[in-house]
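Every protein chain of the complex appears in place save one, which is left out.
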Amino acid sequence: MIIVLKPNAPEKRIDELITEIKGIGLRVDVSRGAEQTILGLIGDTISVNEVRFEKNDIVAKVMRVQEPYKKANRLFKPEGTVVRVAGESIGGKRLAVMAGPCSVESERQIIEIARQVRKAGAGFLRGGAFKPRTSPYSFQGLGEEGLELLILAKKETGMPIVSEIMDAAVLDKFVEHVDIIQVGARSMQNFSLLKELGKLKVPILLKRGFASTIEEWLMSAEYVMNGGNENIILCERGIRTFETYTRNTLDMCAIPIVKRLSHLPVIVDPSHGTGISWLVEPASKAAVSLGADGLMIEVHNCPDEALCDGNQALTPEQFEIIMQKLGPLAELEGRSI
Amino acid sequence: MIIVLKPNAPEKRIDELITEIKGIGLRVDVSRGAEQTILGLIGDTISVNEVRFEKNDIVAKVMRVQEPYKKANRLFKPEGTVVRVAGESIGGKRLAVMAGPCSVESERQIIEIARQVRKAGAGFLRGGAFKPRTSPYSFQGLGEEGLELLILAKKETGMPIVSEIMDAAVLDKFVEHVDIIQVGARSMQNFSLLKELGKLKVPILLKRGFASTIEEWLMSAEYVMNGGNENIILCERGIRTFETYTRNTLDMCAIPIVKRLSHLPVIVDPSHGTGISWLVEPASKAAVSLGADGLMIEVHNCPDEALCDGNQALTPEQFEIIMQKLGPLAELEGRSI
Amino acid sequence: MIIVLKPNAPEKRIDELITEIKGIGLRVDVSRGAEQTILGLIGDTISVNEVRFEKNDIVAKVMRVQEPYKKANRLFKPEGTVVRVAGESIGGKRLAVMAGPCSVESERQIIEIARQVRKAGAGFLRGGAFKPRTSPYSFQGLGEEGLELLILAKKETGMPIVSEIMDAAVLDKFVEHVDIIQVGARSMQNFSLLKELGKLKVPILLKRGFASTIEEWLMSAEYVMNGGNENIILCERGIRTFETYTRNTLDMCAIPIVKRLSHLPVIVDPSHGTGISWLVEPASKAAVSLGADGLMIEVHNCPDEALCDGNQALTPEQFEIIMQKLGPLAELEGRSI
Partner (left out) sequence: MIIVLKPNAPEKRIDELITEIKGIGLRVDVSRGAEQTILGLIGDTISVNEVRFEKNDIVAKVMRVQEPYKKANRLFKPEGTVVRVAGESIGGKRLAVMAGPCSVESERQIIEIARQVRKAGAGFLRGGAFKPRTSPYSFQGLGEEGLELLILAKKETGMPIVSEIMDAAVLDKFVEHVDIIQVGARSMQNFSLLKELGKLKVPILLKRGFASTIEEWLMSAEYVMNGGNENIILCERGIRTFETYTRNTLDMCAIPIVKRLSHLPVIVDPSHGTGISWLVEPASKAAVSLGADGLMIEVHNCPDEALCDGNQALTPEQFEIIMQKLGPLAELEGRSI
């Protein structure tokens, strides 16, 4: 941490500040310029609140020189994390593909889709039981019944399941049956929920908030990891910008960036990220070329009648074609799908 | 709702679509152009999901002509809502000023600040017990102990209290003692929480999400109101933009806009909205001139030592000066403070 | 400027870097930590390109500690600049109000509006002759003919005129007749144009680019000042955000911020900033309360028939009412209007 002092800060005050800094266990290096003096704080500054210095009236500026996350930081764990779940893995050589409907709607729907995406090569079945919807008048998901149907589909097909949790109140049920618990974009900074998830061993799929920086996203991963659960899968799903053609702007470069900053696996959700079904194929291809560890794709047996986000869902046939096209791309990256 | 059909949509398909629309209880007016046919849907379309039409391959575009919120809409309740709580009111002639520390830190701190802000004219005491912090290594608030101290300060001073809830798990305690339950920016779309709050009668202070549109904000109010709780106070607190000088960009014009679109009272939080203490005075003055129904201001007896957001907190003396300056401005708006 | 070195940077390389820095005339202070060494560069670093250091493979990070603008910086000129033009001044006690139509449309129109806004108290007549329009199919302004009509209105009423330049090719005509040359938001980083304007003495009204930071805006002022023309008036006119209700989001807090960072006067354009005529009054009031040195307001004798931006224009009667309301607010700020 660097503290830039104001020009003409009195020596006495500078000395007091140095004493204060030493008092919290840090070393101080002093660099005196003709106009400005600069203090370099040496030691473990991650938990030091810069505000205490910023408020000092002889201080002009406080700057951090280190990333504020530790457990998620690749600096402290150079090799990539591979999350293992139910015989599948995420972050390894094979790309993890999670496919299924936005919402679980009926037994027939979810089982039919599960079989179809499995046949096309998906490793995981995704399906929403509890749906975050902007309007209280929109379909809110089937809730616990939806979860039951998803569990049924898991039994029928053997596929591990991924589903979003919105509320710690139903956590027990998730822990028992859901293989990967998804934290949606709107919950990325639901810190109470993150703390609860930190107590588990179940892998967490942590979507990036639609207005969160990469650093904030990694800090939310740090919340869960700090609680003891290091099985985190990050998921880029688009950020909010001024562009209105797509629902969100997929921040594609976030993939290689996160891979460099953190050891955690990162996948991409091109369905929510764009909101447009015909963009799923090109966006998926790009994600693979950028080094993503997997994809989360919405597939519906009848997108025209989907109760939620039908605009972005693919038919099983379209999904199968994409999977075939992704193969050679994955191979170019030294991966398989 | 307007449905624009694609050029050359076959008559038979158009007829089927019209039959489908009538089947859900709406009237249809058909406007046939040389190139495009347009359908006007007449009736209660708020709960109709446009996706079902967008997915129809003869449809080019679906457009809504009405706001998607009803209970929060001024159209259906032209006079402004006044929220009454513990002898005070928000939305009436007198501006509601909520002041206090970002975090409750100790008995002495909160009681001292409460007395000072009360003396300076604040009507409500704000104080955080549960704090949403980006980093797990930052101070997270005193939790239930903080709430107890806040309740103590309420007893000591008689001031109604405002505090943020992050988790429905502690709702009972809030309901019993907290006069206004605050929903923070990061929780604005925590729909599970909003539904719980909809079952109460306690007034809810609903902060705008930092990346939420005005319409989404009003939709979140609609969630609570749809549950039965119409005591909502909206609070503008800045949005995320590309500008980095301030922590957020206060969307000042949102005040008159929300007042026009909705009957709910709206206040402004210039402390979080800017993150800079010397901006609180000018931003507060602007808010009053723009018709805000009140202000939420951070005051700390010792901002330099605040455990949280000290950079934006005012001293009680600074707060008092602002209160005095706001008086004549409020008067110009036909209000008092 | 601060250079943070990577852990384990070899001593030899550090010495070479220090020699390089000294070679460009700067002093270096070295702060050696257990893990990281930090170099403090002392001297005139404004013209030093940090990239040369960032590319050095022993360097982890380069950080600037000073603002990159000098001539526009209040640090080097504490008292505010007052721009004087044709007997009027901007930045002084009296607020500068520039009013008139978006586009000059006819002799009768511009003279009639000029008389009306003058009567209502405006000090300057604004009118567009060359209009930047997103579509080539929209009205592009009357061009030189429009400028002639504006000059005519100036002769008739004695009001100094403000008009936007889009192209240095017509600069001579502007220099001869236009009292304040406006640089529009889309031209804020037209550096060729800024350099030409720097050679003049005519005051320049520099609008903020709709996606420019406050620092970039001040850097554009620096371009003109660096050329020798220090008569700059800054104008906040809204930034582009995700919110779509208003055309732009007025960054109201930019007013007190710019007043603190720079000595240049700053005015606000609530008409373009919001794009909605009924927001002009509240936004103007807020601007005055925030310390703006003036306003630029669109007034049209017949907004319904305006060839450009009629949605945001006020009638002369509405303008007059606003001017009356602003009086007491200006007085509270120790200003007049």
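By written order: A, B and C. Residues from 1 in each chain.
FYI, a contact is a pair of C-beta atoms (placed from the backbone, for glycine too) under 8 Å apart; a residue touches a chain by one contact, two chains touch by 3 or more.
Remember, it's a predicted structure, so these values are computed and weren't measured experimentally.
A.B. asks: Where the complex has a chain not shown, which of A:E156, A:E215 or A:D304 is the residue touching it?
C.D. replies: In the full complex, the listed residue that touches the missing chain is A:E215.
A.B. asks: Just one of A:D15, A:D44, A:E144 or A:E243 touches the chain that is missing; which is it?
C.D. replies: Here the residue in touch with the unshown chain is A:E243.
A.B. asks: Out of A:C102, A:I255, A:V299 or A:I337, which residue would touch the omitted chain in the full complex?
C.D. replies: A:I255
A.B. asks: Touching the absent chain in the whole complex: find that residue among C:V65, C:A168, C:V202 or C:I321.
C.D. replies: In the complete complex, the chain left out is touched by residue C:A168.
A.B. asks: For chain A, which residues lie in contact with the unshown chain of the complex?
C.D. replies: 211, 213-215, 239, 241-246, 249-257, 260, 273-274, 278-279, 282-283, 285-291, 325, 328-329, 332
A.B. asks: If you put the missing chain back, which residues of chain C would it touch?
C.D. replies: 46-47, 49, 51-52, 54-56, 68, 130, 132-140, 166-169, 186-187, 189-193, 209-211, 216, 219, 222-223, 226-227, 240, 303-311
A.B. asks: Spell out the interface residues on chain B facing the chain that's missing from view.
C.D. replies: Residues in contact with the chain left out: 2, 4, 27, 29-36, 38, 40, 42-43, 60-61, 63, 65, 240-242, 244.
Keep this in mind: only the chains that are shown with their structure count from here on.
A.B. asks: Using the average of all C-alpha atoms in each chain as its centre, how far is it in Å between chain B and chain C?
C.D. replies: 32
A.B. asks: What residues in chain A touch two or more of the other chains?
C.D. replies: If we look for residues of chain A contacting two or more partner chains, we find 240.
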